[in-house]
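Selected chains only, in their assembly positions.
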Amino acid sequence: MSSVARVTTITVRSDTSFEDAIRSGIERASQTLRHISGAWVKDQTVTIEEGKITGWQVVIEVTFVLE
Amino acid sequence: MSSVARVTTITVRSDTSFEDAIRSGIERASQTLRHISGAWVKDQTVTIEEGKITGWQVVIEVTFVLE
Amino acid sequence: MSSVARVTTITVRSDTSFEDAIRSGIERASQTLRHISGAWVKDQTVTIEEGKITGWQVVIEVTFVLE
């Protein structure tokens, strides 16, 4: 018997931190994808305006099991 | 507040140039995906027959914002 | 004229071998995706319990042509 999962890449931006961005991304992904089992942080960037960090952005690869 | 985007990978082949391939890929992707914000050129290859370039092919990662 | 394909990443685990995992993944993907043309083996891992290999797992990138 074999089990199959799919991997999808999402980009999320938070006002407060990288970890909040990851949480938001998982929450948003859970609305359309079932059986999410994990995520890998591929990239971390910040956006900056007038010397202040205005966004904490992550690119994550989300894995979800196919039924 | 957070914003979320997805990234999808497509491969496109054009008869004429890499840039035409990119344009075709974006056009095709726009038929099914809304709010495309950008694309990254991951790979560029040419296919060749009898010493002539018959295809200009790109692999691009397309980002589109989720509503 | 141009042709367009999409690439999707899947993770598959088999009890018996990497090649069985690849076959299972393609079979499973074929249920929902039409016109699959190929796949690239991105990663190979094994899961182990009490000194025995219990799973042969592959991550593959599957390409399918859009109509």
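By written order: A, B and C. Residues from 1 in each chain.
Basically, a contact is a pair of C-beta atoms (placed from the backbone, for glycine too) under 8 Å apart; a residue touches a chain by one contact, two chains touch by 3 or more.
Remember, it's a predicted structure, so these values are computed and weren't measured experimentally.
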* **Overall copies of the shared sequence [whole complex; 3 in view]** => 12
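Here is the rule we use: only the chains that are shown with their structure count from here on.
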* Structure fact -> Between the Cα centroids of subunit B and subunit C the separation in whole angstrom comes to 22
* Where in subunit C do residues touch two or more other chains at once? -> 8
* To do: Quick one: which bits of subunit C touch subunit B in the complex? Just the residue numbers, please.
  => 1-8, 61, 63, 66
* Structure fact -> Residue positions on subunit B within touch of subunit C in the complex are 8-15, 20-21, 24-25, 28-29, 59
